[in-house]
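Of the protein chains in this complex, all but one are displayed in their positions.
Here is chain A:
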Amino acid sequence: MYQVVFSQGKQIYVISELVALVCFKVVGEFWNLFQIGMFFRNSAEAVIMNSACIFKGLGFSPPAHSHNDWIGPPDKHSNLRPVIFYVPPEESPLERRLREARQEAQACDQRFWARHNRTFRQEKEEFIYSRLKAKGVEMRDETGQKATLNVEEMADFYKDFLSKNFRKHMEYNRDWYKRNFTITFLMGQVALARALRWLRWKKKKVGN
C-alpha cells in the first residue's frame, strides 16, 4: 500500500508537474499570441489605413516596400496635396501622436479649403449672373462661350468676398498657426528620440 501510495503520489506529482508545465506553456503561448496580436494590430492598422485611402477616394496605395509617406497631386476642391502616412510596425506613442496630429490637421485643412473654394466659386457665378442680367447680356454668346466680366467689374465682388470672410480667415489663421507649431515641435521630438535610439544602438554595437 505504501508503495502504491508512493507510486500514486509519484503519479500525482508527475501529473501536477505536467499540469504546471502545460499551464506555463499555455501562458507562454498566450503571451506570444498577445505580442503577435499587437504586431498584427499595428500591421492591420497599416493595411486598413492604406486601404482606407482607396475607400476615401484617393484611389492610390503606396507600394508595400516603401517606408515613407507619399504625397499626391493637388486636390480638385481644396488645392491641398493629400498625404498617405506610413505606419511603421513598431510605432512609438510619440510617433503615433505625431501621425494623428498630422492626419487631423490634413483633414481640417481639407474641410476648410474645399468648403471655402466651393463657396467662392458659387458666389462668383451668382455675381456674374446678376451683373450680366443687370446689363441685359445673355449668359452665353453666339459662339456658345460663357460670358464673363472683366477683372475691373469683378473687383467689387472680390472686395465684398474678402470682407465677408474676414472673421472666418482670422479663426482659421489662429488654428493653423497653433497646429503648425505643434506638429513641428512633435517632429522635433520624434527626430530627437530617433537620434538617441540610433546612438544607443550604435554604442551597443560598438560595445559588442
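Going forward, contacts are C-beta pairs under 8 Å (C-beta built on N, C-alpha and C of every residue); 3 or more make two chains touch, one makes a residue touch a chain; residues count from 1.
Please note the rule applied: contacts and distances are computed from a predicted model.
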item	value
The complex's invisible chain, by UniProt name, from "Large ribosomal subunit protein uL10m", "Protoheme IX farnesyltransferase, mitochondrial", "alanine transaminase" or "Protein HGH1 homolog"	"Protoheme IX farnesyltransferase, mitochondrial"
Candidate in contact with the missing chain, chosen from A:F30, A:F60 or A:W201	A:F60
Contact partner of the left-out chain, one of A:K25, A:R81 or A:K178	A:R81
Sites on chain A contacted by the missing partner chain, in the whole complex	59-66, 68-74, 78-81, 83-84, 109, 113, 116-117, 120, 151-152, 154-155, 157-159, 161-163, 165-166, 169-170, 172-173, 176-177, 180, 183-184, 187-188, 191
